[in-house]
Structures are given as C-alpha cells and as structure tokens.
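With one protein chain held back, the other chains of the complex are shown just where they sit.
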Amino acid sequence: MENNLFNYTLHLADNSLTMGHRLSEWTGHGPMLEQDIAISNIALDLIGQSRNFYQYAAALKDDSVTEDLLAYLRDAREFKNLLITEIPNGDWAKTIMKLFLFSTYQFCFYQKLIDSSDKQLAAIAEKSLKEVTYHVRWSSEWVIRLGDGTEESNKRIKLAMEEVWPFTGEMFQPAEYESLLINNRISVDVSEIKNDWMGRVKSVLEEATLSYPEDKNTWMQTGGKNGIHTEHLGYLLAEMQFLQRAYPGCEW
Amino acid sequence: MENNLFNYTLHLADNSLTMGHRLSEWTGHGPMLEQDIAISNIALDLIGQSRNFYQYAAALKDDSVTEDLLAYLRDAREFKNLLITEIPNGDWAKTIMKLFLFSTYQFCFYQKLIDSSDKQLAAIAEKSLKEVTYHVRWSSEWVIRLGDGTEESNKRIKLAMEEVWPFTGEMFQPAEYESLLINNRISVDVSEIKNDWMGRVKSVLEEATLSYPEDKNTWMQTGGKNGIHTEHLGYLLAEMQFLQRAYPGCEW
Amino acid sequence: MATEELQKVFDDKIAEEIRIEPKDWMPDDYRKTLIRQISQHAHSEIVGMLPEANWITRAPSLRRKATLLAKVQDEAGHGLYLYSAAETMGITREEMVDQLLSGKAKYSSIFNYPTLTWADIGAIGWLVDGAAIMNQVPLCRASYGPYARAMVRICKEESFHQRQGFEILLTLCKGSKEQKEMAQDALNRWWWPSLMMFGPNDDTSPHTAQSMKWKIKRFSNDELRQKFVDVCNEQADILGITIPDDKLVWNEKRQHYDFGEINWNEFFNVIKGNGPCNKERLAARVSAHENGEWVREAALAYARKKAPKSPSGEFESFRN
Partner (left out) sequence: MATEELQKVFDDKIAEEIRIEPKDWMPDDYRKTLIRQISQHAHSEIVGMLPEANWITRAPSLRRKATLLAKVQDEAGHGLYLYSAAETMGITREEMVDQLLSGKAKYSSIFNYPTLTWADIGAIGWLVDGAAIMNQVPLCRASYGPYARAMVRICKEESFHQRQGFEILLTLCKGSKEQKEMAQDALNRWWWPSLMMFGPNDDTSPHTAQSMKWKIKRFSNDELRQKFVDVCNEQADILGITIPDDKLVWNEKRQHYDFGEINWNEFFNVIKGNGPCNKERLAARVSAHENGEWVREAALAYARKKAPKSPSGEFESFRN
C-alpha cells in the first residue's frame, strides 16, 4: 500500500515534470513573444505541480529522500510518466496537440483526484486544477486557431494529431500500483474518466474542423507508467540530471 | 613540465574524441550507405587515436587514472579540444568542411609530431598519420565534389565554409602548456605549420571552385585549448558521460 | 532450350547441391522469393543500425564506444553485400530502397523495439544476433550462389558481434546490483521478441515447404527456434540471469527445453506496423534519404562532369 502510494505519487510528479521540461525548451524560441511567455508560464505551473508531488512522495519516505533526489537521481526505467509527456516537441502544432490532449486529461483527472481520500493528493489536485483549467483553454484555442487557420496550419495540426494520438490510450489504462489504490479511494479510476475526456476533446476538434480519430482501430502505445519509455527519455534525463550526477551531494 | 605534457596530451586526445564523437552521430543517418560506412570509419579512427593519447596521459599520472576517467569524468571547462571539433554537425556540407579543415590540420601537425622528442607522442603520431592521410583525401574529394557539383551543393559548401572558417584560427595559436614544451622539442610549434596548412587548403578549395577567405580580416574564435568552449560542448558531454556519471565506479 | 528442360537442369542442380548463379536460368517464383528474402534481410541490417546507433554517443567506455561503432558499421556493410546479392537477380538498389521507404517491403520486426538501457546493446548482440546466426548459418549453404557467399562473410562477423554482446552482459552481471538488474531487465524485454524472429509456427508458415525444396531454407522455423532456446538456456545460466518464461523446463524425453506460448497477437501486430518504434524507424530512414538527396545529386553531377564518356555504372556508389 505504502509503496503503491509512493509510486502513484511519483507517476503524477513525473508527468508534470517531463511535460514542463519539454515545454520549457520553447522558452526564448516561441513563435511570438506573447506565446513564448504563455508557454513558459504553463511550463512553470507544471514544474510547480511536480514539486508538490515530489515533496509529498519524499515525505512518504525517510528524511534522506528529497524532491531533487527523486527528480535527478532516478534513471529512465524508474520514471513513470506517460509517454506523451516525453516525446519531442516537434513544431508548434505538435507541441500544442500534446499539451491539449494532456491538459484535458489532467483536467478530467484532477477533477476526480480532489475527492481522493488521501488529503495531500486532494489538496495538490485542487491547487493544480485551477492552473490546468487555463492550460486547457489556452491549448484548445490554439488547436482551433490552427485547425481553422490557414491550409498550412490545418495540415500541420492534422499531422500532429496523427503523431500524438497513439500516445493517448495509456492515459486510461491503470498501472498495478494505481489499480490497487482505487478501492481505498486514493487513486482515480482512470478508465472512468475516458468518456469525459473524449467529449471534451471531440468538441474542440470539431470547432477546429478536425475529425475525432476512430479510436477502436488505432493501436496505442503503452509502457510509460511502468517505466517502459520511448528512446527519447534517456536523452532528456541525461541533460536534465547532468549537474546533480556530475557533482554528487552538493547544495545548489 | 610534467603537467604541461599531461595537458598537451589531453588536448590532443580531446580533439580526436570530440571530433570522432560528432562524426559518429552520422552513423545510421548518412546520405548513402557507402558514405555512412566511410564516415563511421573515420569516427572510429579518431576515437582510436583519442584512446592512445588518453592512455598515455593516464600513464603520466598514478595508477588510479584511466583513459575512461579522463574521457568521462571531466566537465566542459577541463576539456581542451579545439572548438571546431565540438560544434554541431549541421548538414553534410558543414560536416565535410569541418572534417576537411581539421584533418588537414591534423595531417600537417602529425607530420611534425612524429619528430617529437617524446617517443610516445611520436609513435602515436606516426600511427595516426596513416589514418589522417585517408581522412584528408576523403574529405578533400567531398569538398571538391560539393563545390563543383550542383548549384545547391555549391551554395551549401560555401555557407559551411563561412560558418566553419572562424574556428580555424585557434589551430595555430599555442596554449601556454603547448608553448612551454616547444623548446624541449616535445610539442609542435603550431604557428610554423600554418603555411603548410594554408597551401593544402587553398589548392583543394581552388579545385572545388571555392575561394580562400581573406584571412587577415576574419575575426577568429578562440578558447578551446584553454577550456573556454562553445555552449555546445556541455550538451555533448552530458550525453556522452551519462552512464559513467549515473553509475559511478562501475566496470562496463 | 524449352522451359521444361531448363527447369530440369535447375532441379538437378538443386538436388545435387550445385549452386545457382546469376546467369543461370531459374524459375520466376524462385527469383521472386529470393529477391524478397534477400532485400528484406538487407533492409533489416539497415534499419537494425538504428536501435544500436542510439547508444553510440552514450556508450559507457571508450572501448565499448569503438566496438559498438564498428558493429553498427559492419551492419551497413552487410546491407551492402545483400543489396548487391539481390541486384544480381535483376532489381536495383533504388527499387529496393523505395520499397523500404514506402513501407511496401518489410524488415525484421525486432528492430521496432526501443533500446532503453545500455544492457539492451548486450541483449541485442546476444539474443538478436544469436537468433540471426541460427537463421543464417544454414543460409551459407543456400542454393543461390551470391546469397550463400554473402552469408558466409556475414555469419563470420555476426558471431563476433554475438560474443561481444554476451560479453557486455557478462560484465554487467559481474558488476553492481544495478548493473545486474539492468541485464535481467534487458533479457525480460528482448527474450520473446527474439523468439519471434524465427517466424510463425511451422503449421502456419505456408512458404516453408517450397523454400525447403529450393534449398533456400534448411530447417523449419520451429526447429531453429528450439535450437535457439536450448542454447540460450545454458548461456543464461552462465550469466546468472533468468529467462522470463515459467513454462521453460527440460524435457527429458524430447531432449529439449519445453517453453511457453509466444504472443502471436503481438507478433502480427508489430508486423502490421503497430510496434513501439515502427514509425520512428521508418521516419529516420526516410529523413536520412531525403536529407541525402542533394548530396547524391551533387556527387552524380560532379562524376558526370569529370568523366563524361564513362558508362553510368561508374556512379554506382552515389546512387543511393
């Protein structure tokens, strides 16, 4: 039980950190100044969320465990984030599509997690929900703008959709540590939020003049929650963790 | 003296390693199979050279120092390679131009180093010279082919030339550890090989229908030999050194 | 000679283990089957470079870096031999590459799995190259001469690679607790896909009989798979890691190891395109090809300028 909660909390933390990390790669390189600021802001929210979860996970262990130890000293096979958060940004369309599908998931998810019997998780969910509401709005607006913008942007967002879609199935398949916490009403039963998510995604895609993929026949990627990642995560971590690895045991 | 020789040997090792590392990024991604093999082969030669130098540098220190410790456990500020070896590959034209200018330098350089009063350096130079002779030939042929190929390739190799050229000045400016070894005839006086290098470069550029840049007015990058690098090296090392950093003290 | 007579000459040669050579007459189906098989094999070598190249820049020591780089380079060489062997049957490399890039031609599905840790490089050498050798050694006696000769060179290098892979794992297994876990984890992930490399079970492999008759194939998929399981079992014991199959047990009567059922669903799914890395592997090849286009054009243009009278064969090495 204890360990399931720890793994579950790490899964949530890893989601936010890797997504925030990827978004932060846009900082200084955005397509316009206002959007550079907006995407940095979302990255900042996500990194903040991850810190709350890591701190809670660390508190579940003994005093020697810290948020930074959890973020910086685990290798890729121990990371439990959804694959959608770690895949490269690609162009603005792909980044937007990743963020839209993921934020909508986070929105549906946190709406349930605020009722968790674990007070700490519930509290983090409540705080995060406000932020994610904005992320959903911002990314939805961009999906619509690109879908219903120019021919070029429509082509790009469609391609992004094709590329990112196979990474959504995993969101609704609980890992073992997740399933085992459902009965105690600690974890969210992710299979139950799928319809809510689908409805929200569908309505934005429609407004964007994009069609919802016929889900049943699409093969879905999986593995992230159990540490089986894409080949990209290793590179992300090598970069992110360099200083902590190269100068072990230091204060920064 | 001892320490100058150590630093000088590291400088030579770092040159070959970072250049070989960059070239190896092409493996599996070359523009045609035969050239994928050729460039991997050159990468292999350079990594081999670096090992010879690192092993010699390690032998100058006590038993606890190994080739891998020198390659994998120094941070960017301690690396002494020329900047030209660390800058990103860019397209095939830029890679070829980097390799051509660098290999021609190595060729002129090793031709002198074989007369070093340090027998070990002389021996490594002799072995390396054979390899580098081929690298010069292969890259010269490509410079000529691209320069005198299509309009597109001519445009690209010219652009590559502009981008890479400012990184050549450093080759002929000795670092302090290098200067201090000239009198004992251990190190090569790099200022003396500049004319040889220029002549060789000029004749290839001519055949490639490219003009030799009017050197005197071009501002040159510098710093690599003394550990002042571009922003690229840190990323290269984070990737290269990850396993040794993440799992310290292991055999592989 | 009439087709019947030619067929007879061909059949006699096959029966007497005399090699068929490029200029010999051969049945259309024999030619087609071999072109498909050899080019598929060549594509596998080329795509197979990608999962391993993924660790060249992160190899944990200079020695390993050099060895891995050399290995991946060897695979490019194998691709070359095999494309050349296929070309002797009247298909060009361009055509074959187009088939790969358009998704029409297949390559070994094993390369659609990701290399997640350094131990995967060991596991690929030990298991993937091991399975390849098991498949390929009999091909050194394949009835088509150029193919058989290519396989002789390839098998020599592959067995070298296999030893290197095993040695990587052995080093990990002798190392720290984390390193040993890394090795076990790699075995867990690569074991079943490796068994799938031998293809479907004999009773669902319709082409086997014909290929055996043509002496392109010497053993059935299940025979080779069994041999592989038997050998790996002993090697896993030396490493001190456990094959992830709780049905794996010595069968005294059969004098072989029994083993669990393969997840054929996954197998056919990955072949269909639904493996973790199918899209990325193909995208990487397409991107190398497209980014290389101007380079190939420049080389060709230059070669034409410098040797205006030479036959087009001179430009061989710049075509692709």
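The chains carry the letters A, B and C, assigned in the order they are written, with residues numbered from 1 in each.
As a convention for this text, contacts are C-beta pairs under 8 Å (C-beta built on N, C-alpha and C of every residue); 3 or more make two chains touch, one makes a residue touch a chain.
All values derive from a computational prediction rather than experimental measurement.
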item	value
Contact set of the excluded chain (shown chains only)	A, B
Which of A:Ala57, A:Leu146 or A:Leu233 contacts the chain that the document leaves out	A:Leu146
Candidate in contact with the missing chain, chosen from A:Tyr56, A:Trp92 or A:Phe167	A:Trp92
Contact partner of the left-out chain, one of A:Ser40, A:Thr133 or A:Asn226	A:Ser40
Where the missing chain touches chain B, by residue	75-77, 163, 219, 221, 223, 228-231, 234, 238
For chain A, the residues touching the chain missing from this view	17, 21, 24-25, 27-37, 40-41, 43-44, 47-48, 50-51, 54, 67-68, 71-72, 91-92, 144-146, 148-150, 152-153, 156, 239-240, 242-244, 247, 249-252
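To be clear about the criterion, only the chains that are shown with their structure count from here on.
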item	value
Chain contact graph, described as a line, ring, star, complete graph or other shape	complete
Central chain (distance from its CA mean to the mean of all protein CA atoms)	C
Higher-contact pair (C-beta pairs counted), B-C versus A-C	B-C
Whole-Å gap between the CA centroids of chain A and chain B	42
Multi-chain contact sites of chain A, meaning residues that touch two or more partners	75, 234, 238
Interface hub residues of chain C, defined as touching at least two other chains	58
